[in-house]
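The complex appears here minus one protein chain, its other protein chains still in place.
Chain lettering (A and B) follows the sequence in which the chains are written, and residue indices restart at 1 in each chain.
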Amino acid sequence: MQFTAQDIAFVLNGTVEGDPLVTVNRLAKIEEGTPGSLTFLSNPKYEQHLYTTDASIAIVNSNLQLSAPVKATLIRVENAYSAFTILLEKYNTYKLHKEGIEQPSFIHETATLGENVYVGAFAYIGPGVKIGNNSKIYPHTYVGDNVTIGNDCTLFANVKVYFDCVLGNNVIIHSGAVIGSDGFGFAPNPDGTYTKIPQIGNVVLANDVEVGSNTTVDRATMGSTVLHNGVKLDNLVQIAHNVEIGANTVIAAQTGISGSTKLGENVLLGGQVGVVGHISLAKGTQAQAQSGIGKTIKEENTKVAGSPAFAYGSQMRSNIVIQRLPELEKRVNELEKIIAQLKAGE
Amino acid sequence: MQFTAQDIAFVLNGTVEGDPLVTVNRLAKIEEGTPGSLTFLSNPKYEQHLYTTDASIAIVNSNLQLSAPVKATLIRVENAYSAFTILLEKYNTYKLHKEGIEQPSFIHETATLGENVYVGAFAYIGPGVKIGNNSKIYPHTYVGDNVTIGNDCTLFANVKVYFDCVLGNNVIIHSGAVIGSDGFGFAPNPDGTYTKIPQIGNVVLANDVEVGSNTTVDRATMGSTVLHNGVKLDNLVQIAHNVEIGANTVIAAQTGISGSTKLGENVLLGGQVGVVGHISLAKGTQAQAQSGIGKTIKEENTKVAGSPAFAYGSQMRSNIVIQRLPELEKRVNELEKIIAQLKAGE
Partner (left out) sequence: MQFTAQDIAFVLNGTVEGDPLVTVNRLAKIEEGTPGSLTFLSNPKYEQHLYTTDASIAIVNSNLQLSAPVKATLIRVENAYSAFTILLEKYNTYKLHKEGIEQPSFIHETATLGENVYVGAFAYIGPGVKIGNNSKIYPHTYVGDNVTIGNDCTLFANVKVYFDCVLGNNVIIHSGAVIGSDGFGFAPNPDGTYTKIPQIGNVVLANDVEVGSNTTVDRATMGSTVLHNGVKLDNLVQIAHNVEIGANTVIAAQTGISGSTKLGENVLLGGQVGVVGHISLAKGTQAQAQSGIGKTIKEENTKVAGSPAFAYGSQMRSNIVIQRLPELEKRVNELEKIIAQLKAGE
């Protein structure tokens, strides 16, 4: 894919300064521009990079006044940032374009596929599966019995969705994620062994959910583990059985939510956070990376940190004193000595 | 799958009150019952839900006295909880029923399969593999050279078992788990680079082991990484090379055990726990979530918490004081001032 400056100017309704026939095939930050790449300058703070960049084309604001010569061909547009975002989207759509049914793939005779669905080679679409329009099932992805997938979804290579799970529209799942594996439930026996508790529920991912690579979302024991609209999970996150996550909650990598816990809307959890089971976090709760949350948080927009987690500000102040603890202990030792002397001298 | 109340009553040796021909196709908790679902009431605490549930059928104890009208058809049995458990098991067995060899799959000519083995499409059974009776190998699962798998095992979609590993009977492995990848061993060179140490051992999973989704169990450098009978690992757990885990030990999600460490029987580790290498934990050790265990624990049934971990009770007491640390430091400041004044006034 090669584009000339004049092609791009035409799309963006911009004007070309320099060679209109120079070509590019990729996008780059201005400080990382190399020949063949297209970049942009929006923030005046980075203007000096414009005079040194090796990018072949730079999109700039129409009112930019140059203070030195520029090697790159310029395309002047009203808003360089918006124009670049448009190109970014177009580039991404182009890169992720896939269509048709590759062979060999396995599509059970009882499965139903909407229009314009992509099925990669070695994908497995089980009995009773329903897939909406414009969804993409990449190679090696497994869609178990009776799974429902909405429109405009992307399941990248090697996603695994166990039986009976339900995905809404515009859901994105990255490679290696597992949706609907058994919840971790065992009943102890008197002899020290455990009996597995059947996990017969499912997982429901609502619209606009994104799930990161190698993240795991367990099915409910009964009922559903639910991620509401717009939930975003990073990589290697663990969501246990019967958890419910409110709309637009964002969870960073390697965080784990234990069984039956409920997160409100617009919660923000940093990386490597742990949340115990059977509690709830109010709307807008924020937790710093590596927090360990052991209790229900009722007040909205609470910020916590630490393990065990408590109020963010208090935790920061305690953290500072922790660094001075050996000194603090010495000071107490010293006080005790002085007091003993004072008492002796009374 | 639709069942009538009279079908179910027959199986459970119960008696029907209400419409014997009403049908259900799923199980639900009583507070989440919807039309078409079957539920149960065992604990009198939840009796009020019986009068409001939309479930079509409810299993109840034979001696239950109703205090209000009930919409659902009732099935009276001697023990409602046991009866429901029986249905749960049957439902689960039905849901997980798979048989036959799907195509395309790859079964090496030197592999031997027992009776009634399921092999899903795109499964790979390598040279020299032996699989016992009634085991299920789901789609996309990889069974490397010379692996041995016992009877009644389930390897869900996309499990990966490297060469030479050995699985006992009734082992369950969830999607994305990796058994037998190389231990993390490198010898440093004088120039700062590392030379890989060949990892030529294997992994042995004994009977009744369950491994969660995307969990990793590394092969031994030499010898075996061993999980004894009845060990249960949750999702995203890391077991390093040459680790040995005692029978009926249970490990929650995202916990990691470093190389050559030995865990006794019936150990319980919470989520996100870390255990350093080359130590041992006595039988019955319990560690709270996010603990960091750095030393051998010799006494059985010890409970620890914190990072670094120490006795659970002491850790809880220290955690409380940590929240008051800034105040404690101020009190010491104050004491020093007063003492200075007292000394000055001597």
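Basically, a residue touches a chain if its C-beta (ideal position, glycine included) is under 8 Å from a C-beta of that chain, and two chains touch if they have at least 3 such contacts.
Note that the structure is a prediction, hence the values are computed from the model and not measured.
Only one residue in the set B:Ser37, B:Ser56 or B:Asn214 touches the chain that does not appear here, and it is B:Asn214. Among A:Leu21, A:Leu66 or A:Ile339, the one in contact with the hidden chain is A:Ile339.
Residues of chain A in touch with the missing chain: 27-29, 32, 88-89, 91-92, 95, 102, 104, 120-122, 138-140, 156-158, 172, 174-176, 208, 210, 212-214, 230, 232, 234-236, 247-248, 250, 252-254, 265-266, 271-272, 289-290, 307, 319, 322-323, 325-326, 328-329, 332, 335-336, 339, 342-343, 346. Touching the omitted chain from chain B are residues 104, 106, 122, 124, 140, 142, 144-145, 158, 160, 162-164, 176, 178, 181-182, 184, 186, 192-194, 196, 198-200, 214, 216, 218, 222-223, 236, 238, 240, 254, 256, 258, 272, 274, 276, 292, 307-308, 310, 314, 317-318, 320-322, 324-325, 328, 331-332, 335, 338-339, 342, 345.
Everything below uses one rule, namely that only the chains that are shown with their structure count from here on.
Each chain gets a centre from the mean of its Cα atoms; for chain A and chain B, those two points are 25 Å apart.
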